[in-house]
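A protein chain is absent from this complex, but the other protein chains hold their places.
Chain lettering (A and B) follows the sequence in which the chains are written, and residue indices restart at 1 in each chain.
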Amino acid sequence: MDSTHTDDIKKQVRVYIIVFVALMVLTIVTVTISSLHLSVGAAITVALVVAAIKASLVASYFMHLISEKKVIYATLILTGIFFIALMFLPISHYLDPISVK
Amino acid sequence: MQIPYTDTARPDTGLYNAKLGIWLFLASEVMLFGALFSSYVLLRVGAPTWPHGYEILNIPLATLNTVILISSSVTMVMSWASLMMKDFGKYKRYMGLTILLAFGFLIVKGFEYGAKFSHHLYPSESTFLAIYFTITGLHGLHVIGGIIVNAYLWGPGAKMWKTEPVRFTNRVEVAGLYWHFVDLVWIFLFPVLYLL
Partner (left out) sequence: MFSTDHKVIGVQYGITSLIFLFFGFCLMMLMRWQLAYPGEAIPFLGTLFGPDRMPDGVMLPEFYNQLGAMHGTIMVFLGVVPLAVGAFGNYVVPLQIGAPDMAFPKLNMTSYWVYFLGGVVMLVSFWIPGGAANSGWTSYAPLSVIATTGQTLWLFGMVLLITSSLLGSINFIVTIFQLRAEGLSFMRLPFFVWAQLVTSFLLLLAFPPLEAAGVLQLMDRLAGTSFFMPSGLVVSGVPLDVSGGGSPLLWQHLFWFLAHPEVYVLILPAMGIVAEVIANNSRKPLWGYKSMVYAIIFLGFMSFIVWAHHMFLTGMGTAISTFFQTTTMIISIPSVVVLTALFLSLWGGSIRFTTPMLFALAFLPMFGIGGLTGLPLGFNITDIALHDTYYVIGHFHYVVAPGTLMALFAGVYYWYPKVTGRKMSDKLGKIHFWGSFIALNFVFMPMFVQGLAGVSRRLYDGGQQYAHAHGVLYLNEVMSIAAWALGLAQIPFIINFFLSFKKGSKVNDNPWEATTLEWAATTSPPLAHGNFAHVPRVYRGPYEYSVPGQAKDFSPQNSQ
């Protein structure tokens, strides 16, 4: 049983605990900010930015994405592009409707 | 007949089969929930009025659920780490905790839904409630799916630890990736539906 292997895992565990604390803090932050009832644009931006940070922490450390292989990265980047296309869907719907002059 | 690279990583891709498989599945799930978020945006932008989440939904309960789910993500990854450190006892405890927390999430959700229904707030009442119940409902189904998989790995499936420990550890890792994704969806769901 190699002790270096166990040490690596123990280091990982420390990272998990730190990420857990960060996630809890960010949750409190996002709930608190929402109670301020900012303007719609600001509220959406802050909420999504905080969510994105939390999501990145879960993905990078709990899901080990930070040290994953190229194939996985390529798949996710491709998915991300199509996800953006999917988000473009409602925008395209409202951005430019036929206008009756 | 053995399928190659079930447990060992293929040299050029660096992955074992199920690891690639689960990430591909998660990619498809991103598109599934993405379509629902896209629908939410389209419906909200087009609506003459749209309630703020905090006007209708129970923020304290949902915050509690957020804490529960994030905690279950930690216990899940800890259960995998325990197997990597060859501590089966710890694995059982952490995985068991993950399952309990997941049940907790569902119970809180049950309270939320029940409270809505008792006030006649059904999905058919408004598009806001329609998308709220549908997205959280689909998420809830994914939680149930995760519970089933994790329960199997905690119970009958755990026998594999004795015969093929590497394969079992990989299975737990793959199940963990799914579970973290379920947490990820909630991390976006919570602010979008409840706080905005």
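Following the convention adopted for this analysis, a contact is a pair of C-beta atoms (placed from the backbone, for glycine too) under 8 Å apart; a residue touches a chain by one contact, two chains touch by 3 or more.
Just so it is clear, the model here is predicted, and its values are computed rather than measured.
Of the listed residues B:N17, B:S82 or B:T169, the one in contact with the hidden chain in the full complex is B:N17. Considering the complete assembly, chain B touches the hidden chain via residues 1-5, 10, 13, 15, 17-18, 20-21, 24-25, 27-29, 31-36, 38-39, 42-43, 46-48, 122-127, 130-131, 133-134, 138. Against the chain not shown here, chain A presents residues 71, 78-79, 82, 85-86, 89-90, 92-93, 95-99.
Just so we're on the same page, only the chains that are shown with their structure count from here on.
The residues of chain B lying in touch with chain A in their complex are 13-15, 19-20, 23-24, 27, 30-31, 34-35, 37-39, 41-42, 45-46, 52, 54, 59, 63, 66-67, 70-71, 73-74, 76-78, 81, 84-86, 176-177, 180-181, 183-184, 187-188, 190-192, 194-196. Chain A makes touch with chain B in their complex at residues 1, 5-6, 9-10, 12-13, 16-17, 19-20, 23-24, 27, 30-31, 34-35, 37, 40, 43-44, 47-48, 50-51, 54-55, 58-59, 62-63, 69-72, 75-76, 78-79, 82-83, 86-87, 89-90, 93-94.
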